[in-house]
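What you see is part of a larger complex, with each chain still in position.
Each chain carries a letter (A and B) given by its place in the written order, and its residues are counted from 1.
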Amino acid sequence: MQKKIQVETDKLFTNITAEVEKFVKKCGKKSGIVNIYSTHTTGCIWLTEDEILHHVDVRFFLDSKVPRWKNPEGEQSNIKYLHDLISLRNEVPETERINGHSHIRSMFFQNSETVPVEKGKLILGTYKKIFFIELDPVRKREIVLTFIKI
Amino acid sequence: MQKKIQVETDKLFTNITAEVEKFVKKCGKKSGIVNIYSTHTTGCIWLTEDEILHHVDVRFFLDSKVPRWKNPEGEQSNIKYLHDLISLRNEVPETERINGHSHIRSMFFQNSETVPVEKGKLILGTYKKIFFIELDPVRKREIVLTFIKI
């Protein structure tokens, strides 16, 4: 009734609904809630529609409201993040150095989402799906699923 | 200890505190948490103060940061959402066609909120109330209430 699983992210939105459904099914035909939790600070959870153009709108929105300071090609925006200074100083992998914007972007998503479960089935409505939101370069991430029965 | 209820929204903020209180009371004089969940992607849950001028400030904030592309009178902003293209193409009701902004606005609210319960009473503090946030044209919406006892 509590399980850690790995997610291989390959873009901003990774649909993890099937993994959560599978976990909930294994908990038996019980009702309750399932909490889906990211153990990371720049990788989040969010319930929204699985519609590619909406996902691109989210990307545009983040790029416009919270631009990155410097992209890998060295192009700069006029927004700086103090967090990037500490990243540059420390011995961290090159791909992670500039991620002050990722931390600010996490303000628009969730550390965890809680979904009600009815007799072993997620209550998602017509359009809701469960996503892992990758705000840093793509990688392997960890989430924790916890089922609590009523 | 789990119940679906209908909410008739009539503006951005619909106060649903009384419905949640009623549900919690029926669960007996127990302590625990209640999860209030929207089954929709453009209708959210949020705990905030029941103060009309604050609610108008939220409306102004959303209109300024996430303007709609085209209003029903045909006036256009210079912000476009790709999601609106798919809405225009599909056979969806006229009132829902232009809602790319509603999906982005949902980033400022919650899919669900969890409130602690003490002996059958919601712990809301002095000012907190529970709201359904309608980001699309007003309609009947569904929420799921789940009570989990400690």
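In this text, a contact is a pair of C-beta atoms (placed from the backbone, for glycine too) under 8 Å apart; a residue touches a chain by one contact, two chains touch by 3 or more.
A quick note: this is a predicted structure, and the numbers were derived from the prediction, not measured.
*Asks:* How many copies of the chain make up the whole complex, given that 2 are shown?
*Replies:* Taking the 2 displayed chains as part of the assembly, the whole thing totals 3 copies.
We adopt the following convention: only the chains that are shown with their structure count from here on.
*Asks:* Roughly how far is subunit A from subunit B, centre to centre by C-alpha average, rounded to an integer in Å?
*Replies:* 21
*Asks:* With touch defined as at the start, can you tell me which subunit B residues reach subunit A in the complex?
*Replies:* Those in contact with subunit A are residues 1-2, 35, 37-41, 65-66, 81-83, 85-86, 100, 103-104, 106-108, 110-112, 114, 142, 144, 146-148.
*Asks:* Which of the residues in subunit A end up touching subunit B in this complex?
*Replies:* Counting only subunit A, the residues touching subunit B are 31-33, 47-49, 51, 53-54, 56-58, 60-61, 65, 108-110, 113-116, 118, 123-128, 148, 150.
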